[in-house]
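Take a look at the structure below.
Excerpt of the complex: some chains, original placement.
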Amino acid sequence: MSDTTPLLQLRGVNKSFGVAHVLHDVDLAIYPGQVTALVGDNGAGKSTLVKTIAGIHPADSGEYLFEGNPVHVHGPKDASALGIEVVYQDLALAENLDIVENMFLGREKTKGLVLDETTMESKAREALTSLSVRTVKSVRQSVSSLSGGQRQTVAIAKSVLWNSKVVLLDEPTAALGVAQTRQVLDLVRRLADSGVGVLLISHNLVDVFEVADRITALYLGRVAADVATKDVTSRQVVELITTGTSSDLDVAAASSTTI
Amino acid sequence: MTDIIDSDAKEAEQVGFAADLTQSATLGESIRAYIQRVRGGDMGPLPSILGLIVLLIVFGFANDRFLSNLNLANLTTQAGSIIILAMALVPVLLLGDIDLAAGYTGGTSAAVMGLLIVKQDQPWGVAVLAALATGAVIGTIIGVLVAKLGIPSFVVTLAFFLGLQGVLLKLIGEGGSVRVNQEVISGIANSNMSVAAGWISAVVIIAALAALGLLGHRRKVSRGLQHQPLAVVVAQIVAIGAFILVVTYILNQNRSVNANFPIQGIPYVIPLVVVLLIIWSFALGRTTWGRHVYAVGGNAEAARRAGINVDRIRVSVFMLSSTTAALSGIVAASYVGKVSTSSGGGNTLLYAVGAAVIGGTSLFGGKGKASNAIVGGLVIATIANGLGLLAQASWINFVVTGGVLLLAASVDAVSRRRRSATGL
Amino acid sequence: GGSDSEGGDGGSAGGNSKAEGKIGVILPDTKSSVRWESADKPALEKAFKAAGVDYDVQNAEGDADKMATIADGMITGGVTVLAIVNLDSESGAAIESKAAKQGVKTIDYDRLTLGGSADVYISYDNSKVGALQGEGLAKCLGEKDANIVFLNGSPTDNNAKLFSDGAHSVLDKVSTYTNVAEQSVPDWDNDKAVTIFEQLYTKVDGKVDGVYAANDGLAGGVISILKKNGQNGKVPVTGQDASVEGLQNILAGDQCMTIQKSATGQANALAETAIAMVKGEDPKTTSTVKDDEGGRDVPSILLDPVSIDKTNVQAVVDAGDLKASDICEGKFAQLCKDNGVG
């Protein structure tokens, strides 16, 4: 489908929670310099897939290839060592810490033993302003006092603004305002253009069609289709999302093992 | 950061954040802002200090000797071991865990020290190191059981609470005790710095505080970061300095009730507590490790996702905390003059946890400071000290202790009420 | 209540009357025995009041730290004679040396502070208490073959060890007796004692002929298990403290004996001595006790414990430690009458 090897590839991934079999033989590929959109109904398994890639809960079975080599990702540390950054749907911020502390959590800047608060604070301020957040009173405000959209911006700034190879974004614009959404979509495009492999989950097909190069549709935990954006229409994608098939879609789509 | 954002950063910089005090405000403005903050309910450590002050006033009225120099000095040495134990518990509570065994960890470690000095004729330095090592080993085992096996810390430390009682019994022998009369050790709680040394340390500490405060302020101003106005910084330094000088002055008076036997100077336990406070405040507030402790306590899953090794943080916290508990055992042994089979038992642990909580540390994790232990420990010690002077029947003592504890806690709770009412 | 807050009687602090100074007494706890609060304290206060001296009587509630705190407070409060019931020798010695440095005279009350510096020691002989308990049990058992279970006091309490050693010194010599099981009861906890004894009873299949219980509280627990198994009254049990509970059990025939260490008598001896010392007089001691650790002979006033059984319960009442009405309440009225108590 694409001439380059995928940066990150999953093959035949299965994942169950107790009796609930959430992912069935999922194949997924993320290419460098491209935005891959992952779409699907509520509860289709999109977030589960992202968490599986990120090592939050490893897959029960299946292959995990990074830059063509099989790897084992046992936890978030392994994933970030590979250069994978994630914005989770549930954000995962520590409410008792402030914005700066959250943004640099796990990769604090230090001077010797001591935390380098001044550097972190100014970098955090830069990052937030670049994402059009104007209503935050102070970067030293505790995250518990932020609005929904402000939190989401912090989570994005926390994960996206680093040198990484793959970025997974789970509904990053869900709580964002018009201007902020614009900034994030631009950012996504810029990231891809700079060679990063981006996976974008969104329910907003307008956004998807604007930035995505490829679309992977999940239906009840199975990959319903994996197509180039230019080959499909919005109506067809809606059909894939809600029914798992699209009658008039040219299913040359690679691994589209519809139920 | 990648250069992904750099393009925008410069023009964005202008926007700024409304409440970031990157411009210097005048003192007047700052005071108004402070009052507004207090009105709004954001009062920092004020409420618990208020509780302590209420206690001091109540006991001061109840007994005229309560505020005498001698008694205030007694109070500091009496509070020493509980403050240190509470400080040991703060990081554990920050994780949302608990360490019921901390009291006996202190007792057992102190017993190791005592036995090494008395039975093995070891120098005190070796004995103290051995005691601290004992604490560290106990803490590490607890931490590993909690972190790796995933047994709730309440259960693990309950098991150690019992097990260490047995170890202590075995070490010391039934009904026995180990005398701690080595000069240095027993001096911690019973000797005082010379008057000159006291003044010098006080001045040095104030100078250090002033230097740090002013330099930090200058750096922030020059980098355009959020900062307090200079006047506030200076006011803070002056207030703390004055407090230190007053305490030093009081303790440097002769407080003996016996004319032939003058007692004066700062008890050594005070510098010890101050040093521990500095170490723990630094570790929790200024290092990556400390930041991670707060993160794990606030949201362990978020911490894990941020790549923090949650298990390692947990083990290290239990290790360091038990080491500090060992130190508290040593201080207690110094004060009491021995280690007995019940050292660290009784209500020691509950009091220490209570001290940390009264100081403002949350049992649910993520919220608290080393300095909470000081205020809370002083509250607990003040109750015992004040009641001791009143000399009531023992049942009245119990009831009044409970009542006074409630009083201190409700002053705190009521004055924090606004805070929660305003949703902070 | 202490005196300095309500010190109207006897001219307080700067006193103008005969006694210049103040007596401090620190009692050990409320758990090991009730005597401290129920007997010693009132007797002491009564005696001090009568003598018109200033005084301060407190209880350390089993906590050595607390005792040190109280001692500090008392010395701050101007005490010139300090009597303590140490929780252990080491903490006691620390208090005494601190007091001595500040010119305060000290008295060891009930428990000798080994390596201490007390000026006088006033007590009952604890080894003798144990021996009396042993003799009492032997008397109840007679010469027959007998399995004996030992229920000792707290493993952290040195007196418990002295009691137990004293009892062993008597009972171990009787060849027909077998020591079938022995356990200590942590903190003298009456509740734990019941489970511990129930398990010992099960362990030896109920083949118990006599029980050494270190005090009346433990004895009460033993008796409740014996009762459950229908053995109460058939298996003699020792005790100590001559408490209401123990005396009632004796009257009911469930307990073999107890030890009376008249707290009132002892307190009176303390009051007398302390008052003399406050006035600067030398205390009248009767003997000396050797302090091995400190290597000195401590001037002592030693009182004799009395063994109490069904025949001499009245002696406790006579000593003023208890009122007959306390013992003879409810169901025990008849038993009292039968045994001439009242």
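When the chains are written out, they are named A, B and C in that same order, and each has its own residue count from 1.
Basically, contacts are C-beta pairs under 8 Å (C-beta built on N, C-alpha and C of every residue); 3 or more make two chains touch, one makes a residue touch a chain.
The structure presented is a predicted model; accordingly, all values stated were derived computationally and were not measured.
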| item | value |
| --- | --- |
| Whole-complex copy numbers (one chain of each kind is displayed here) | A x2, B x2, C x1 |
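By our rule, only the chains that are shown with their structure count from here on.
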| item | value |
| --- | --- |
| Third chains touching both chain C and chain B | none |
| Farthest chain (mean CA position) relative to chain B | A |
| Closest chain to the centre of mass proxy, which here is the mean CA position | B |
| Separation of chain B from chain C, taking each centre as the mean of its C-alpha atoms, in whole Å | 39 |
| Separation of chain A from chain C, taking each centre as the mean of its C-alpha atoms, in whole Å | 75 |
| Centroid spacing, where centroids are CA-atom means, of chain A and chain B in whole angstrom | 43 |
| Contact set on chain B toward chain A in their complex | 1-2, 4-5, 8-9, 12-13, 15, 17-20, 219-220, 223-226, 286-288, 291-292, 294-295, 297-299, 301-309, 366-367, 424 |
| Interfacial residue positions of chain B with respect to chain C in the complex | 63, 65, 68, 70-71, 74, 78, 81, 165, 169, 174-180, 190, 256-258, 260-261, 332, 335-343, 346-347, 384-385, 388-395, 397-398 |
| Complex contact set, residues of chain A against chain B | 54, 56, 75-77, 80, 86, 88, 92-97, 101, 105-108, 110, 113-115, 118, 121-123, 125-130, 134-141, 145, 158, 160-163, 187, 190-191, 194 |
